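All protein chains of the complex are present and in place, except for one that has been dropped.
A, B and C label the chains in the order they appear, each numbered from 1.
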């Protein structure tokens, strides 16, 4: 099982072999990540929530590739901006614990602004 | 340094304490991920590529939160669909090595279909 | 009932009073449009297809604003790039008639590549 650090290293090597860091500005990477996230969403475009589980199986190879693309750009951004993604997730979960206290949010999909 | 497996466990616990797995269909998670990716992109909306590095510093807290949100939904999807994200990244990089051979793609931002 | 031309004129006036044309590069406008489209999608984030009709009623004001934002950026882009949106829609529908012949696509949500 790999750490994010190890994965980031792999992504770095791939990028640097191609001399692509010059294109990896925060604006470009954010745009690229958003484009990949949309390609992931497109797989489920006309599905119902229920049928999307089947689609995930039928398009499993595509799905894994789009998810990988999202993570690759996220790691690229973390690298360029020197951000610790593990720490960012821990801190965001901590913040979300305050925004979404269990007793108010249990079983509800409302946004914290509407709790 | 955390593995993706450990991070996913944290995200699972947060979700299950709130009984939110019922909302985590592939379609919904893909849509949520795409919304968060757009919020990340919005931080750099009117920037030039160059100025986006400054923006990343000035909005660093926001930036880390949006990046964390993207990863949280990606891990949630990996959990629900039982996908090994590390493996998916390795396999995608391998595929990209074929689509973007170094000698053809070095220093170029062209899509593989235009190389 | 307004023509697109008249609407575009209104959007132009608003923009030029604020001296905003300098920010309206194709890249920035495409990014802005994508951000607004995601805000529109966010309104229906945890819905089922069926429940999204109710959400459209309950969040009707929000909905109209997000749809307006999308159209405002689309008109801004059409203005900057001198594109006739009516014509573009007619031509795309014509092209789609070939990609999606009635007898093959009737009642099916498959992409043309899978028909």
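General observations
Note that in this section a residue touches a chain if its C-beta (ideal position, glycine included) is under 8 Å from a C-beta of that chain, and two chains touch if they have at least 3 such contacts.
Quick caveat: nothing in here was measured; it's all calculated off a predicted structure.
By the touch rule set out above, chain A reaches the unshown chain at residues 23, 28, 31-32, 34-35, 37-39, 41-42, 44-46.
Annotation for chain B: contacts to the undisplayed chain at residues 31, 34, 38, 45-46, 48-49, 109. Although one chain is not displayed, its contacts with chain C can still be listed: residues 1-5, 7, 10-11, 14, 17-20, 22-23, 25-28, 30-31, 33-34, 36-38, 40-41, 43-44, 47-50, 52-53, 55-56, 63-65, 67-72, 74-75, 77-78, 81, 83, 85-86, 88-93, 95-97, 100, 102, 105-107, 109.
Here is the rule we use: only the chains that are shown with their structure count from here on.
The distance from the centre of chain B to the centre of chain C, each centre being the mean of the chain's C-alpha atoms, comes to 25 Å. The set of chain B residues that touch two or more partner chains comprises 23, 28, 31, 34, 37-38, 41, 44.
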